[in-house]
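With one protein chain held back, the other chains of the complex are shown just where they sit.
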Amino acid sequence: MQAKKLNVKDKYRLLTRDLDWEFSYEDRKEAFPYEEFEGIKITDWDKWEDPFRLTMDAYWKYQAEKEKKLYAIYDAFAQNNGHLNVSDARYVNALKVFLTAVSPAEFASSNGFAWAGRHYGGAGARVAAQMQSIDELRHYQTQIHAMSHYNKYFDGFEEFPHMHDRVWYMSVVKSFFDDCRSSGPFEYIVAVSFAFEYVLTNLLFVPFMSGAAYNGDMATVTFGFSAQSDEARHMTLGLEIIKFLLEQHEDNVPIVQEWIDKWLWRGYRILAVVAMMMDYMLPQKFMSWKEAWELYFEDAGGALFKDLERYGIKMPDFTETIKNEKDHISHQAWWVFYSHGHAAAFHTWTPTAEELDWLSEKYPDTFDQYYRPRLEAAAELEAKGERFYTAGLPQLCQTCQIPMFFTNVDEGKPTEIVYRESTYNDERFHFCSNECKHIFDREPEKYVHAWLPVHQIFQGNCGGGGLDEVMEYYRMGLGEMNLDYKGSPDEKRWKKWKGVA
Amino acid sequence: MTLEIKTSNIKPIRNTYGHIARRFGDKPASRYQEATYDNAALVNFHYKPLWDPDHDLNDPRRTAIHMEDWYALKDPRQFYYGTYVQNRAQMQEKAEGNFSFFEKRDLGARLSEDVLSKCVRFLLPLRHVEQTANLNNMHCSASTNYCTALAQATKFEAMDRLGNAQYFSRVGLALDGNSGSTLNEAKEFWMTDSAWQGVRALCEKTLTVKDWYETFLAQNLVFDSLLNDLYYRQMDAWLSVNGGQDLLILLDFMSSRLTDSQRWVDSVVKLTAAESDGNKELVQSWISAWRISAQQALEPLASAMLGEEALADAFSALETRLGKIGLGG
Amino acid sequence: MPVKAIRPDYHGEHRDARANFGGAILVYIDWDFHRWFCTPKTFPLPPDMPFGALIEAVIPEGFGQHPQFSEIDWGSVEWTLDHEPFTPDMGRGIEEQGFGHKCILRFSTPGLTENI
Partner (left out) sequence: MARVQIAFQDNDESRYIVSAIEEDNPDSTIHYEPALIRIENEGSLQINKATVEAHMGREWDVQSIHVNLVTLTGNIDEDDDYFKLAWGGQ
């Protein structure tokens, strides 16, 4: 028999979607029970367009190739004490944020995709989600392995899972992924695949990895770009799921629009940490947060939303606020961590004179007026041996859980806090923005349950009321992984390795 | 600044992460250990799942089984992502060689009608069984999010089974000249042939089980043991003596994968049952119940495919396996 | 719009209900425009605490680190409670004067709005 050539699309269909069948003996809804409660209408799973067509054999082959390269570099990095080649030990603090915040998020995402990949009624979507599930496991584990070497030489990495479940700023990331995972399967995938992966992930990974490259960190560059190669598949899934839902039924359009608005906002809020990392934590700087935002969101995201217009989807209204905030948030976020440096598992510091000038140049409309004076005042106190650590505990936003540091830039008042509030079942709830309030108001039944770290401390659920007890609960101690970089064990070791006094 | 670095200056300040050191001591840890142990979220979840308000997001109470330490159920293969994909990549490379050898030499043309029809009716519908195993293991993976050791191993099993389903599909394509006709025929058997209906009903039933550990036992121990004996021992033997040896090389991936997968399943079940009488009773009662379902489901298939004795033989293989893991009698 | 969940009775616990704070109420306090303190701060306070004690003990603990703090003329401070102008009575308890659980007290210090 002469074998005909089977094109990729047909072959892939036979190898995935054709595995499914119509149930005769059980109610299919018992096997796929979560498809309807969100109000999404799927009329025909056959209309699903497979966003990429990797079968398992090809998956194993290409992924093994990537892993082999990656671990060869890890081994070489460890054998050659690669950590000595980074630009400065301050840089390693960006990695601490990454491992403690991003890596557990990858595991959460791996789990979410396993759940979604079990529960979609359509085999094509299931397989795509399952592949992403195993990819996310990869990212989680390659990050743990990349950081493993740094953990041996720097403080702040060693208790990452414990901290992920407890520490105040970890709660921001954890609540994001808890929010995704506690949603239904369609909201989950819109949240992670579309809002996070497609629209925002470039802002997380690409600047991070370019930053690592600029700062001599080969291990991170390698895992980052290697992970990004999977990310391209994930972004494609994100776009496909959106188009599929929108094409299935017109009733899905307003639901999807709500989700896009909600999740872009929640994702954007988390990126405040990336903003601060780019502008403050990289000793060798390559691009400001503002520039990255313009390139990867305003430009690329703009093209995407233009493409989605034909389905009736529009760019969220809040993009104007984001535009106004881009001159401020990195400075404000750094100040949050600087002034709470006693309660963070990484070191903070005031920028050098050179770095201050770079910030002035990158943020000509805001830095000298609002932020430089504060940082200079802090440096003066430091010089007097009175390094500033703020007393007490901040107010948090009920939705994004970020300390309420966002200011009224929309009305040109960058030193006035934004206050938004709702009352539900006779209890008051506070928010950092219209969007966080809107998210709460849509589903107060869900958000009243948020585990807000500050309130938990005051309820006595974090080891006790005193700072020492809370630090013990966090396993953070005092003076090793936290406090200022200057005078830290990290700094002392670095100087010793580098032979400087 | 090019000062010489004295290696004595750069001794590590710790050997591994705190949670790994607390478990194994502060010494250099394996990549499996760092990738696996005590790193899943356990407390302080923010929201109740909209789809399951009675449980936390990561919640060991999604099964009736209790374990003092869920990480006791480690993977004897010590697969984390990197070792898993590299292992399977080697296996797929061999499989790829087998398929191209088969296709290049047109070995399909040498198969008798008898072998061919047996293959289409009995072998190819397994792709649907494998897809069920994929979903069942993904259910386990999603439900064991509180313990990476289980979440990853069940995920790897799920992806393996998708791989199996795809390899079975490729067997069909290798036989029908890429037309997909054998796959259509096989699906027709799956949907309507009386020999298959018990199995199909059983597959559909396993997909409705909520307790993930019950799913795990029903799929990976009871059902798989019986099918593995029927296919990778008995059917294998039948093909060998009926001129179907060439076909066997296409099944090589599936049968060689079994060895490591079974070792893992056995180890998990053995340790669970050994943990407490309560666990043991629960495991045994689930096994008994699923044996009865499997008996009824598989009888028509086994008889039609291999004869009257076939299923009894498969059950004695299951007995032997249960005996080895301390659940015999 | 109510939440869409698998069951109509879906509802999370009010994790921060007043009853969970051992008799205290939460009060958020901000010194307006003084972003040396990056956010308003949270204080669990006894509802019968006199306002005067709040000025003497609580506010200095939360905001005393600012270099201008000692320059504050408390007689000319402008207060708002939940964003409405508010004139405190130093001797009366805060709850009596309208402080509820999770209320917001802001104070501004005209003349001391320097930008650090």
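To keep things simple, chains are lettered A, B and C as they appear, and every chain counts its residues starting from 1.
Here is the rule we use: contacts are C-beta pairs under 8 Å (C-beta built on N, C-alpha and C of every residue); 3 or more make two chains touch, one makes a residue touch a chain.
Small disclaimer: the values here were computed from a predicted structure and weren't measured.
Participant: Sort by label and list the shown chains the missing chain touches.
Facilitator: A
Participant: Thinking of the whole complex, not just what is shown, which of A:128, A:260 or A:304 touches the missing chain?
Facilitator: A:304
Participant: Pick from A:44, A:65 or A:411: which residue touches the chain that isn't shown?
Facilitator: Only one listed residue reaches the unshown chain, and that is A:65.
Participant: Kindly note down the residues of chain A that lie in touch with the hidden chain.
Facilitator: 7-9, 51-54, 58, 62, 65-66, 201-202, 205-206, 209-210, 213-214, 221, 225, 228-233, 235-236, 239, 286, 299-300, 302-304, 306-307, 310
As a convention for this text, only the chains that are shown with their structure count from here on.
Participant: Just list the two chains that share the greatest number of C-beta contact pairs.
Facilitator: A-B
Participant: Round to the nearest whole Å and give the separation of the Cα centres of chain A and chain B.
Facilitator: About 33 Å separates the centre of chain A from that of chain B.
Participant: Could you state the distance in Å from the CA-based centre of chain B to that of chain C?
Facilitator: 57
Participant: Quick check: what residues of chain C touch more than one other chain, meaning two or more?
Facilitator: As it turns out, chain C has residues touching two or more other chains at 3-6, 10-12.
Participant: Quick check: what residues of chain A touch more than one other chain, meaning two or more?
Facilitator: Answer for chain A, listing residues that touch two or more other chains: 33-34, 37, 184, 446-447, 449-451, 456.
Participant: Can you check the complex and tell me which residues of chain B touch chain C?
Facilitator: Interface residues on chain B, with respect to chain C: 47-48, 50-53.
Participant: Tell me, which parts of chain C touch chain A in their complex?
Facilitator: It is residues 1-6, 10-18, 20-22, 24, 26, 28, 30, 32-44, 61-62, 64-65, 67, 83, 100-104, 113, 115-116 of chain C that touch chain A.
Participant: Give every residue of chain B touching chain A within the complex, in rising order.
Facilitator: 1, 3-5, 9-10, 12-19, 31, 34-35, 38-51, 57-58, 80-82, 85-86, 88-93, 95-96, 103, 106, 108-109, 127-128, 130-131, 134-135, 138-139, 141-142, 145, 148, 151-152, 155-156, 158-160, 162-163, 165-167, 169-170, 173, 176-180, 183, 187, 190-191, 197, 200-201, 204-205, 207-208
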